[in-house]
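Input: one structure, supplied below.
What you see is the complex with one protein chain gone and the rest in place.
Chain naming follows the written order as A and B, and within any one chain the residues start at number 1.
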Amino acid sequence: MQRFPCPFCGLRDEREFLFIAEAGKVRPDTTQKISDEDWARYLHAIRNDKGAVREVWMHLTCGELFVLERDSVTMEVIRSIPLRTEAA
Amino acid sequence: MRDDSQRWAPPRDRGVEVTAPGITIRSLDIARLTLISGPAALNATKFALADWPGVVEGDNYAISLRRDRILEVNGPARSDGWDAGQNLAVSDVTDAYTHVEITGPSALSLLNRGTELDPATPSRSAARLLFGLGVFLYRHGASDTYRIHAGSAQDEALWHALTDAAKHLT
Partner (left out) sequence: MTSHRVSSPAGKTLKFSFDGKSYMGVEGDTLASALLANGVRIMGRSFKYHRPRGPWSAWVDDPNAIMTVRKGGVELPNCPATTTYLEDGMEARAVNAWPSAAFDIKSGLDLLHRWLGAGFYYKTFMWPDWHLFEPAIRKMAGLGHVTEDVLDGYSADQIHDRCDVLVIGGGPAGLAAARCAAEAGQDVCLVEDHKRLGGGARLSERIEGKRPDAWVIEEATALEQAGARILTHATAFGIYDHQMVAIIEHGPFGTAPRLRRMRAGRIILATGALDRPITFAGNDLPGIMSVTGACTYLAQHKVLVGRSIALASNNSFADGAATMLAGAGAEVIRIDPTDGAMAAKGGKRMLALKQNGVTHAVETILASGGQTPLVHLWRHAGGKLTWCETRQAFLPGTNPMRMVAVGAANGSFDMDIALAEARAAGKSEARPQGSDEPPRYHLTPLWPSPGSKGRQWIDFQHDVTLKDIELAARENYVSVEHLKRYTTLGMASDQGKTSNMAGLAAMATLQGKPIPEVGTTTFRPPFVPVPLEIYHGHHKGQHWNAPKRLALEAEHRAAGAALGEYGGWLRPAWYGTGGMASRVPEEVKMARHDAGLFDASPLGKIEVMGPDAEHFVNFIYYNTIKSLQLGRIRYGFMLSEGGIVYDDGVIARVDQNRFIISCSSSHVDGVRTHLEAWRQDGNDPDRIFIHDTTQNWATLTVTGPKARDTLGALGLTADLSKDALPHMAFLETTWAGTPLRIARVSFSGDLSFELSIRRNKASDLWQALRDAGAAPIGLEAMAVMRAEKGYIMIGKDTDGETMPHDLGFTVPREKKTAAFVGDRSLHMEVANDPARKQLVGLAVADGAPMLPIGAHVVTDGTKPTSLGYVTSSYESPTLDHAIAIGLVEKGHARMGEIVTVWNQGETREAVITSPVFFDPDGERLHA
C-alpha cells in the first residue's frame, strides 16, 4: 500500500488518490483547426515510461490536482509539486 | 429487481450510544454547517481551524478541508451563492453530513481499524478516507476525543463500521 504526499494535506494512503493523466499534455485550442493526428496524439499517446515518471494525480478527499514524480518500477515517490500557489 | 429490504437493517435509532472497552461512540447534532470556498477561504472565518492532529475547542469553529475550502460549524448565517464582495462561494450544508463523536483512550486504536492514522503525521486538512468513506476527522475538546462527519446518506455505513470495529477492542 503506497502513500503519496498531497501538496496541501501531506502524506496520505494511496486509496485517497486518483490518477488523472501523464503530466505535460496541453489541451489543444479546439476553436482553431487541429489535425486528426494532433488530436489523436493528445487523446491517446501515452509514454508509460519505466522508471521515473511525471503524472497528474488528484487527492480525492481534498480535490487537489498536483504533479507527482515517482518511480514506476520501485514505486518510490520522488516528490509532489503543487499546481496551485498558496493564497496570499 | 430483487427486493432487498430485508437484507439491510432499517435505519438505526440515532440516540443510542455504544460503549466498548476504552471508548464511547455517539451521534451528535449540529445546528449549522456552512461550506465556504474561495481563493482566501482559509482566512474567511473568525473561528479556529480544525486540522490534524490539533485539538479544536468549543461549539463554534471551522474545519479546514482544502487549500480553498472550510466548513464552518455553528458559524454566522450567510447567504447561499457567490459573494462577489468577499470572493466566496457559500452553501448551507447543515443536513449534508452526519456527525459521530468517539471518546476514550482506545479511540485512536479504533480509528486505526479504518485508516492509517498517526498523530505524528500532521495534515492541514481534516478530510480523509475512514473505512473507505469520505469523512472529516479531527480532535475536539481533548486529545482522545474525535469528531467525524460523513455524508448524511452514509450514516448507517459509518456507524456500523465503527461499532463493528469496536467489538475487537479488549
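Everything below uses one rule, namely that a residue touches a chain if its C-beta (ideal position, glycine included) is under 8 Å from a C-beta of that chain, and two chains touch if they have at least 3 such contacts.
All values reported here derive from a predicted model rather than from experimental measurement.
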item: Among B:A20, B:L35 or B:V73, the residue in touch with the chain that has been omitted; value: B:L35
item: Interface residues of chain B (partner: the chain not displayed); value: 1-5, 8-11, 35, 37-39, 68-69, 81-82, 84, 89, 91-97, 109, 112-113, 115-118, 131, 151-157, 160-161, 164-165, 167-168
item: Interface with the undisplayed chain - residues on chain A; value: 1-3, 14, 18, 20, 27-31, 34, 36, 39-40, 43, 56, 58, 60, 63-65, 74-77, 83-84
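By definition in this document, only the chains that are shown with their structure count from here on.
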item: Geometric centre distance via CA averages, chain B-chain A, whole Å; value: 29
item: Chain A partner contacts - residues on chain B that touch it in the complex; value: 39-43, 65-69, 115-116, 121-125, 127-129, 132, 134
item: Residue numbers on chain A that touch chain B, as the complex places them; value: 1, 3, 6, 8-13, 15-16, 60-64, 84, 86-88
